[in-house]
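A single protein chain has been removed from this complex, and every other one stays in its place.
Going in written order, the chains are labelled A, B, C and D, and every chain counts its residues from 1.
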Amino acid sequence: MEILKVNDLTVYFDTRCRPVKAVDGISFALRRGETLGIVGESGSGKSVTALTVMGLAQSIGARIVSGEVWYDGKNLLSSQDLYRQVRGKKISYIPQEAAPALNPVLQVGKQLGEMLSVHLGLSAGDVRRKTAQLLETVELPQPELVARLYPHQLSGGILQRVLLAMALSCGPDIIIADEPASSLDTTIQAQILRLLGTIKAREGLSLILIAHDLGVIYQNCDRVLIMYGGRIMEAGLTSQILENPLHPYTVSLLETYRCLEEGMKQPGLTKSCPPASRENIPDALGCVFAYRCQRAMDICFLKKAPSLTLDDGRTVSCHHLLHLRQDGNPDARM
Amino acid sequence: MVRFIVKRLLALIPILLGISFVSSMLFYIVPGDIVTVMLGQHVDPLTYANVRKALGLDLPFWENFIRFIQGVFCGDLGYSYIQQRPVNQIILEAVPVSVKMGIMALLINIIVGIPAGILAAINDKRISGRVLNSSSIIIFSFPAFIAAMFMQLILGVKLGWFPVSGSEKGMLSYVLPGLALGLPLSAVNARLARASMLEVMTQEYIISAISRGLPYRRVIIKHGLRNALIPVLTNFGMFVGAFMSGFVLTETVFNLPGMGRLVFSAINARDFPVLRGILFISALFAVLTNLLVDLIYARLDPRIATVIVGENTDAAG
Amino acid sequence: MRRNKKLILFVFACFLFFAFFSTGCGSSNVTGVTTAGGQQPKNGGILRYPLLDDPISLDPANFNEELGIEVGKEIYDGLVELDFDKNVIVPAHAEKWDIKDNRVFTFYLRPGTKFHNGKEVTAEDFRYSFDRLLDPDTGATVAWILENVKGAAARMSGKTEDTEGIKVIDKYTLQITLENPSPSFLSWLAHPGAAVVDRETVEKAGKDFKATGARPDIVVGTGPFKLSRWIPKNVIKIVRNEEYYGRKAYLDGVDFKIIPDTTTILNEFRAGNLDFIDHIPPGQKSLVEKEFPGQVIRNTIWNIEFIGLNVSKPPFKDNVKLRQALNYAIDRDGIIRVVLEGNGVPAKGVLPPGMAEYNENLRGYTYDPAKASAFLAEAGYPGGRGLPPLELAYNVREQNQKLAEAVQAQLQEVGFPTKLKGMPLPVYQREVGAGALSMFRLAWSADSLDAGCILKPLFGSKAENFFHYKNPEVDRLLDKAQSVAEQGERIKLYRQAEQIIVDEAPAIWLFHPVNLYLKAGNIQGVQTNPMDIVPLSSIWISG
Amino acid sequence: MQECELIQVKNLSKTFTVPGGFTQRSYIEAVKDVTFSLQPGETVAIIGESASGKSTVGKIILGLVKPSSGEVIYRGQPIHSLKGNGMRAYRKAVQAVFQDPHSSLNPKMRIEDIIIEPLRNFGYRGDCRRRLSYLLEVVGLSGEFAARFPHQCSGGQKQRVAIARALAAEPEAIVLDEPLSALDMTIQTQIIALLKSLQAEHGISYLLITHDLRAVKAMADRVVVMYKGRVVEKAGKEEFFRCPAHPHSRALLEAIPVIGGLQQCKVII
Partner (left out) sequence: MPPVRRFIRILLTVKPLLWGTMIAAVISAASVLAPLISPVDPLAQDLSASLSAPGGQWILGTDALGRDVFSRVVYGSRISLAFAFWVLTLSLLTGTVLGTVAGYFGGIVDSVIMRVSDIFLSFPSLLLAMIITAFTGPGMVNLVGVFVVVYWAVFARLIRGQVISIKSMPYIDAARIAGTGPFGIITKHLLPNCFSPVIAYGAMMMGDFIIGETALSFLGLGIQPPKPSWGVMLADARNYLFTAPWLMLAPGFAVLITVLGFNLLGDGLGYLLNPKQHERVGVSYGNTEG
């Protein structure tokens, strides 16, 4: 059952010369209780997608061109008021870096308590108790002490847990985690992800996990969206996609990953190719990946690739598959 | 905190010594003999000697300097040869006037400047914000004394709403001077507050606070304002200096018997002991205000007041 | 006794060098008391009167500056004083006096006159006050008043502990013996500096007596007003001395408001916060006559404003043609029109019109640029070539500024390279006094009815003489004029001297200004006189 | 053995003084008694979490930080005793590539100037322009990059420029201080491949400072694990990945998210 549904979301950044298409017409759905991974290189639009779903596109200077975000039978994007009702309460957000996301002049306990009193209307005493309890939930030792400290006095790992506590504070349905702790050490990142997984399972939440590391996705997500240049390249069950990629981009990502994983035993993608960047992707008539794609054909540069939903439920948007299907590949259908 | 204050106070000592040194140097940097400068070439030797002695110039520089320091510690800034009385007394008479004017200007600053800046930042993309912003830069560019003269003429002479000059009408006397002094500085503050607020509003913790579903007003006030005001507050230290300079012009125009007019008349009368005293006092005042600002700053911004501890402390990276 | 007004540079040392009073003469030259038609003076009210700065001190020993005198003359009294109405010496504390050989003066005091603190004034008080002026420890700036007293020199150099020539005969009799006979000594004693002070108060106050902002209990005089409050840079309040021995003042008091700037003064007057102002800022003189019809008092004062040339230094030394060329280069009418807004008379020579000695037929200078160029060439600097830049010094004040700029432009027009050097008043005072400047703006007021009071201190070789001008013939004529009693003869001698001086041109003669006073409608009894003094005790407020 | 070591690090310690705000100053022992060596042509990886002191070791070796005690020996000579030409030779021999390609290139200089700078400084006698185009080619950048400013290049390109700059000095060793962590994974592989090919071609030694074990796996010959300023494990790469000795090493290994089954040895932390 779908708890959140995003339809045809398009978000631009207006620079003075031309709009940069950060997110270019993507649609996806989050099912109750699942973890949806969004993976892509820098500039692929995954963070913008997350912020837009949170209703924060304007706050980062982006413009929503089109799209709907359906939650609880309402299109949240139709009105900011709807967001006010769900944000922080029903849909929580965990940003990539914890330290800048916390007000430096307020004690972390106060910031956590603020949510409780604003959203749940708890009394001061209840707030204090609930705060400590929440901090305990995220496996923080000495919650009372931590609550009294300022962000700069705490390490990134602890702050990340505090943010997790905040995200959990009002009993949300959905948590959107944008590369949590990816700037921290791998050990700490692993801890945080493990904790997130545990809590998610316990509370029965739905989770959108944004990551650039395929390993993280593989280990944590039920389904995954592969994004590139603001578009979804491939989407489906994690195991299917990462074990049997169809889209050339996914293939190259995985190849790179494997190559690294195996200690560069076989030379990987040594060919110098232009990186993924909003500004380097021309207002693509065709497929955004075409310029990097080793299998690109003429049509790839001219025509947008339609997304195909395959029998196993995954969606791929690539002209090759279309050709395959037209050529009579049996397991592809529109 | 006590430790901090003590440490800061101790750090003041070399600065105060330096200020005294520079102030005392004034007597010696004058081309030619200062007593001759003061009294003219054809002065009788007795008067000459008396004045030299009164100024402590019969002593070598170091002794004179040490005597000034000693005097400062005893609250004695020397003796005005022109006015024939202690410099302290002269300055003490002038200080309340300037302080009242300064308070007026500060009030205007707080009532007008900061809210204007914050509003300009919040309405950045709207017309009102632009109007506020452009008017602040225009006011900021307008020399205060020109404004002062027009205010005096229109509000004082023509309309008679405020006293034209002088300090006899109580706080009413300080409204126009306060405006003349305070408005340009309010504009400075408004610009600063705006920049600071805009900067804060792009900070991640603001976006994060919104993402936590906090009401917009609460985000602005509780998370934005406090952080935005910290640099604005720091700037208040600068005001002491700006005020001291502004006093000279506004007090001259409005004929207020404060520090500024004292400076001006002392400059014209070449009353060097008074000038030295004022220079010292104003610098001392500026330094102390900065200390106070730092203390408040430390209270407002916990990052300053405490040593950073935690897992990430390694300076080695 | 004269106080030069603010716009005039005040130089004290020669103040009364040549004051000479012949009783009964000159009343015809004096502007009378301005009274509102038939109204009787009435008591009461506070006069609000601007003062450009604090007096440095209200110690009579320091009354060498006009601000001190302006206030001090109302607080202190001496033995005699000047009747402004008739310009004669009249009794003050001294009821009457004997003069023997112009050398021994015996004063008989009014009994029962009191200090503001209630103590009676005796001859001993005067002895103390005069001795104090000569005491080197006092550092009096007006000691010159008594310079001629016997033993003054010894006292001033600290050789004796008292002054030989000042003797107390009895409680109410004081005798002063001079070193050399001097007919004008009496008029010197009318100077406010020669006032009586209370020994006990002065000694108790010590240094504070001289200080700016002295307390009322320290400033103890015997004059028609007494000090009630002095807030430096703010206000000096004086109130009527009800115990005054003479005609008591009409006003309850005077508030001297200290406003250092004439524009603000006029604005305050406009706003109704001042009752009487004697400094109209340049640029607004013609305006106020329209703005306040009937309230402007024009006072033709005996004053000459000029630009002095130091004739002891090149290029002016021994170069009469150059100095004359300068005189021809100045458009006096233009300057009067723009700088004084028409309130002045171009000066052909030294003496102001209205004075008996004024010479209508004087060979003076008029604006003639062609002649100026010709003279400049004759002086050895054709077209100004070879002439070092002239440095025109002046004390910075709005009107002087404008004047200096106008003069500079006119001189440059003809070919004199001219630079300006503005200085604050105290600095300027010193520099002029020291004779260090080569071209300087100065104004000189008559302090008596006698032209000698202008000519002698300025051009007599023994006097202050900022020009370093020396001419034995001029000295002879001036000395002779002083000793001649017959007026017609005296006038002739002065006119002769003036013609020589004007021909030799140690200065650029500019103009004789007319002073403007502005009074509130209800202010009555303002006395004007050519010496530009406003006695406050005769003023009253009507309605 | 002694002779063939390029750089030897002996008992290196470094204590930083943190000027305490208002309380007492505090001391941080960033590096304690670190000893290891780097042979010509090999890659040694220093692994550790942030704040383990690994970067400090790199900076000491580069001569940017003075050690509190211990020494760095270059070809048998302690570097702190080097002066003048000796020091210059050492500088030339040991180059570096830093973590953040954005901030390790002077934003006000063109790429060509950045690369030519060491050529000039180390007295390159040949034609600088030709050398420049050669270097650009080596790191896989086209000649048009020469005239660009750093902000006109992508992160991967900048890192290539940084490598070209390091190569310009014809070094014997390059300290790679987290050279990959700011880059996308695709770019990482490209850079690793580049570095490896350069090593193969020029026989340069690498000191790889990283917390990314995948990079270690891809590049290193030997591994030095640091934890809280100390060396807790030294091992050959294969040995290290097969079965790490120190619990911290195991924790590091375990934290790598991998695709496929968890194949590490089970360890209880």
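The definition used in the following text is that a residue touches a chain if its C-beta (ideal position, glycine included) is under 8 Å from a C-beta of that chain, and two chains touch if they have at least 3 such contacts.
Computed from a prediction, not measured in an experiment: that's the story for all the values here.
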Problem - Hidden-chain contact residue, picked from the options D:Lys66, D:Arg125 or D:His151 - result: D:His151
Completion exercise
The listed residue (C:Leu420, C:Val484 or C:Ile500) that touches the chain absent from the view is C:Leu420
Exercise for the section: Out of D:Val9, D:Val31, D:Ala45 or D:Leu62, point to the residue that touches the absent chain in the complete complex. Expected result: D:Leu62
Fill in the blank from the handout: Only one of B:Pro143, B:Gly160 or B:Pro215 touches the unshown chain, namely B:Pro143
Handout entry: Identified contact with the non-displayed chain, of C:Gly223, C:Pro281 or C:Gly435
Key = C:Pro281
Practice task
Touching the absent chain in the whole complex: find that residue among B:Arg85, B:Lys100 or B:Arg270.
Solution key: B:Arg270
Exercise for the section: Pick out the residues on subunit B that sit against the missing chain. Expected result: 14-15, 18-19, 21-22, 26, 29-31, 137-138, 140-143, 145-146, 149, 153, 202, 240-246, 248-249, 252, 263-264, 267, 270, 275, 278-279, 282-283, 286-287, 290
Problem - Interface with the undisplayed chain - residues on subunit D - result: 59, 62-64, 88, 91-92, 94-96, 98-100, 103-109, 117-118, 121-122, 151-155, 162, 165-166, 168-169, 184
Practice task
Could you list which residues of subunit C touch the chain missing from the display?
Solution key: 262-263, 281-284, 286-287, 331, 334-335, 337-339, 396, 398, 401-402, 404-406, 408-410, 420, 422
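In the analysis below, only the chains that are shown with their structure count from here on.
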Exercise for the section: Select the chain whose centre, defined as the mean of its C-alpha atoms, is least distant from the mean of all protein C-alpha atoms. Expected result: B
Fill in the blank from the handout: Whole-angstrom distance, CA centroid of subunit A to CA centroid of subunit B, is 52
Handout entry: Averaged-CA centre spacing for the pair subunit D and subunit C, given as whole angstrom
Key = 89
Exercise for the section: Round to the nearest whole Å and give the separation of the Cα centres of subunit B and subunit C. Expected result: 42
Practice task
Send over the residues of subunit C in touch with two or more other chains.
Solution key: none
Problem - Residues of subunit B touching at least two other chains - result: 306, 311-312
Handout entry: subunit A - residues contacting subunit D, complex
Key = 41-42, 184-190, 193, 212-216, 218-220, 242-243, 252-254, 256-264, 267-272, 274-277
Fill in the blank from the handout: Listed in rising order, the residues of subunit B that touch subunit A in the complex are 203-215, 218, 222-223, 226-227, 230, 300-303, 306, 308-312
Completion exercise
Given the complex, residues on subunit B that touch subunit C span 37-42, 46-47, 50, 80, 82-85, 89-90, 93-94, 152-153, 156-157, 160, 163-168, 252-255, 257, 261-262, 265, 267-270
